[in-house]
Every structure is written in structure tokens, then in C-alpha cells.
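Rest of the complex left out; these chains stay put.
Chain IDs A and B follow the sequence of writing; residue 1 opens each chain.
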Amino acid sequence: MALTVAVAGATGYAGGEILRLLLGHPAYLSGELAIGALTANSNAGQKVASLMPNLPALAERAILKTTPENLDGHDVVFLALPHGYSAEIARQLPEETLVLDCGADFRLVDSGDWVKYYGNDHAGHWPYGIPEMPGRRELIARSRRVAVPGCFPTGATLAALPALACGLAEPDLSIVSVTGVSGAGKKAAVNLLGSETMGSLRAYNTAGKHRHTPEIVQNLKQGTGLDVRVSFTPVLAPLPRGILTTITAPLREGVSTQSAHEAFCDYYAGEQFVWVMPAGGQPQTQNVVGTNMCHIQVEVDEDAGKLLVTSAIDNLTKGTAGAAVQCMNIALGWTEAAGLPTAAVAP
Amino acid sequence: MALTVAVAGATGYAGGEILRLLLGHPAYLSGELAIGALTANSNAGQKVASLMPNLPALAERAILKTTPENLDGHDVVFLALPHGYSAEIARQLPEETLVLDCGADFRLVDSGDWVKYYGNDHAGHWPYGIPEMPGRRELIARSRRVAVPGCFPTGATLAALPALACGLAEPDLSIVSVTGVSGAGKKAAVNLLGSETMGSLRAYNTAGKHRHTPEIVQNLKQGTGLDVRVSFTPVLAPLPRGILTTITAPLREGVSTQSAHEAFCDYYAGEQFVWVMPAGGQPQTQNVVGTNMCHIQVEVDEDAGKLLVTSAIDNLTKGTAGAAVQCMNIALGWTEAAGLPTAAVAP
């Protein structure tokens, strides 16, 4: 009998992307996985046809209210809900249900960080869903609860980890991540209008104010044991999807572009969703759109005394929904890459 | 043993999209279909890694020169070549090879049309690859040669056919198709630069000068037997992919929005890649990006005495590569929808 999967917050961008991936998942195509309840709040009662016309296969499905009752009885539940709300719902789901939370509620280990950046009570922490981090794949495999990472932390962590773990640079990072607008979600706001975002660039939540800052720091500290300092500056750019991250850090002596490149290649040997590009290439966001890939390049800037790492991800796929499906595959013991595109919709 | 497929002109946008689709095709994933020679001209000798970094699964593959020798020995050959060149290559391929030409060489039946619009000698015509046109699916199934349709003709034909075939409007069409820039291909030209195309709109090849005009007329005449007149105006808009087509035509008496909508729904009943949207919805190109879908809406404008039909396709998928793969599936006797996404990468 088929496993059933529910998506809470199905009508937002993360929820929609989870559904897009599930519809192409071999387990769905073969009948092993059935798409169950799709829930939302203000959109409850409407049909997918009017809310997500990009998913005609589900056109006739009605959106239910996000309640524990409607989510009950599924083998897998994806939560794509505002922070605070995930924790509340998750608490009421059976222990044996595989719950993948795309929100922030269970990402941070440190309560102080949580309170400083999110304000409300800390719900705790779950195994963190970047399987490419040391030791995480095993944790995810054993767990029925996964905290899916934030989009910026995914691109930044995958780019920075080898640089620190392999001793290529000092743990004092300047990170600038240029992002498409879908990262801000599907909520009406004047500063996210097409008129305000097309043809314009702006930094926001600068100087440590962005909530993904402590998550990046936590990942790098856990992944390397070092006392890492991070300056994080997100920049909003006129494209729907994609994050290009640039990281500079003081170069360690004796590191060359070639040795750094080799260290990165070795670090990610065997990883299917991280591509350390051939020397000379640079990650470009259009080459990861719709995929679960992270493209990475590393270089040495001798004159400036800096290591430069760049990475590109699709914020909605590897940055959210793709990571969630990857973790689901791991937790269910399926092929990790099942249903996760690596070939991007470009141009 | 696996069937092998070659792609000539693999490094252009159409060729790249064919490869993206093949990499997700169940026959490729199961080993029934193998990707053989990838050929090009000026790019021959380079690797996919540098030419198409959106396809990391093929990164190490080298691009060969486009020659009959390099294409020989494959069961399926996709041609994504400039017009004139397809015909020359096709002539030298074995009869039993399934050849799908994404170029224009074999689309037009009438030599006069060909000479007027393309200038050189007419190569003849092959079964035309819009399976949703009356009688075409059967022709394609029996043929080893398929002329894959142009992008504009696909969106226009699917939108106009039911209007004419069901007698909803006079065969005197005003068609305006707004298109993304990838339709112009991957060739350097000042007027296609980002600076010239972002933030701007312009009509081009107006007043019957666009080469897709006779192809649209031919499809509608063949599909309805009527003496059709078409005014076709393409408009270039700042997006990579997508064609939104609007068609107005003099309304036949007694036709209402409701009766027109029902006629369209009936006409496309059973078609998996045409979605006549629920009344009130309008096709939006982002909802078909990366898919083989055509979304359609039809309405009556009483005051103006016009029928209005709108359609959205992805010019590179249903408009080119998706149609090619769909035709391949039909010609090989496979599931017609295999490997063809219906869920769009939106937003």
C-alpha cells in the first residue's frame, strides 16, 4: 500500500515546490507514494486550479484548513508554515509520522539565539537537514523529525565548510548572498511588488539582523569546531529564483587556487548534489534553477590575501523543498536522489 | 539493449532542452535509452561542463562535430540546426533512424511559401509534430521522420483550432504573441543583449514578415479546411522563456463565453498537454515554464463582436524540445507523456 504524504502550507512557494517535486518523484509515478491532504489557512476551501495553476495534475484538489486532524493519518508531513506555527502543529502529530519542517522552529540549538532572532519561545531542535554536513545523513536516516535548513544557510554552509574544515582560510567570513525575490514568500507587501523589485538591487536586514545569520554560524561551528565569525549581507535582486553567495575570508599561508580547488573536490567527493566546478568556471544561478544542486567555485586572491568561494543554489529547491525531499528519501530509506532534478531549466 | 539517441546542435537552447528532458526521461533512468553523440559546430571539442553547466550529469561529455558519421548508428537523432542545414544532414541519415527535426526545413508543404519566407530550395515536408492536431498522432506513430513545429505556431495553432473547427469565429485572425528572448536562440546579436531586452518591449518581423506566419496559416487550413487569414505580430518581452498568445477573431452569432468554453473543453478532452482552464482563469507563462503544457482560455467580447482566445506555452518545451520528445515517444510506441513534465517551475 502506498505511503501518503501531506503538505501543510501547500499554497506558498515552498509548499508548491514540494508538490512539483513530488509529482515527478518515481515513488509517486509508480504509485508507492500518494499525495494526501493539502492544507493552508486563508486559502482553505479553494482549488489548486486557481491557487497554483502551475500544477494542473492537482487542479481539482481542494485545499483544506491546516489542522492536526487534517494532517493526521499520513506517513509523511511536510510543514511549510510561518515560524511558531510549525512547532504548534508538529507537537500534535504522531511520533511515528515523518515530519519535515521547512520553517525555522527547530533549526537553532541555542535558545538564546532563538529568542534574540525570533522573539518567541524556543521549541527545541531537530536533526538538521543538510545531509552533506558531516554526520548528518545518519542522523536524518534515524529520525522521524527533520529541520529543513534555511535557503541562505544552505548556500553559505556548503560553500564555507570545506574552506574552514580544510584549513584554507581563517574563520572570519564576509558573506554576501544575492537572492531572487521568491525567498520572501508569497505575501503581499509593497516593497516586494514587481515595480519595486524589477530593475533594482538593495541590501536588507544588514549588519547581523537577518535571522539566517545565527543558523550559518551554528552550522559552521558544528561542522568545524572553530569559533567562527560571520558578517552576512543579503541583497535582493530582480529574479524569481536563485541565490548567489560570495564568501571572502583571510587566506591561510601556502594555499593556492589549485590546492584549494583540490581540497573542495575531495571534500565533496561522492556528493551528488554538490558540483565543485572545473577551474575557471563560475556558478550561475540559472544553471541550478529547479534543481537540488549546489554549484561551487573556490579561488585565491593573492593580492588581497583572501580566499573567495562562490556558490549557487535555487532557494526553493536545494534551499527548501529539494532539501526536504532529499531528507524524506533518506529517512524512508529510499534512493537519496529520487525525484530530485540535477538538470536545470536554463535559460 | 538500450536505444541510443544523438542530438545535433546540442549546445543551443533547443538542444540543451532536449537533453534536460532526456535526463529525466524514465527510459533514460531505467537504462532503456542511452544518450549518444552530442554534436555542434563552433563548439565542437569543448566539454558540456563549460558549454552547458546546467547539465552537470553530462559535464565530462565532449561535443563532437555535426557530421553524418558522428550521428550514424543511433536509433534516434534530434536535429536542432539552422534551417537548410537540417535537410542536408537528414538526407544522409539511414531511413530506419527516427529523425526529429526541430528546424524549419520540413514543416511547410507549399514550396512557394518556403521560397518566399526562407529563400533557398524547398527540402520537402515531413509529418508535422503537433500530435493534438486531427489525425497527426497516427501519422507520427507510423513515421521515422518528424518535423517538430515552430514555437509560435504551436501556441497559436492550439489556441485557434477549436475556435475555427467548432465554428465559433470567422477565419480572420489577429494574433499577437508575446515571447521571451530564448526563442531567438543562443547567437550573439546586439539587439538581443540583456541591456536591449530587459526593461523593454518591441514588435518585430511585423505585418506578415515572420517566418512562422505561413506555418500558422498552413496548420489552420489543414486542421479546418477553411480559407484562413492570419495577421501575426510577435512582440519581444523581457523574460527568458514563455509565449503568451492572444487571438481575436470576428464572433459567430449565438456564441457565448460558456458555449465557447464548452466547445474548447470538448475539443481537447483526453489531451494530457492541453489545459483549457476553468472559466475566469487566464494562462500565465510562468505556469508552463519547463513543461510540455499549453494552457488555454476562451472568452466572448460581446461589445467588440470578437472571440478572444489566449494561450501560454514554454517556447523551448512544448514549443520545441518537449514536442520533439512527445513525438519520439509516439513514434517509438512509448507512453506519450513519458519524461514530459506538466508541473511548472513557478514562480
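By definition in this document, contacts are C-beta pairs under 8 Å (C-beta built on N, C-alpha and C of every residue); 3 or more make two chains touch, one makes a residue touch a chain.
Quick caveat, the model's predicted, so the values are computed rather than measured.
Identical protein chains form the entire complex, numbering 4 copies in the structure file, with 2 of these shown.
Here is the rule we go by: only the chains that are shown with their structure count from here on.
Between subunit A and subunit B the CA-based rotation angle works out to 180°, given as a multiple of 5.
Subunit A and subunit B have Cα centroids separated by 34 Å. For subunit B in complex with subunit A, the residues that touch the partner chain are 13, 16, 19-20, 23-24, 26, 29, 47, 49-50, 52-57, 59, 182, 198-199, 240-241, 275, 277-278, 280-281, 284, 286-291, 293, 295, 341-347.
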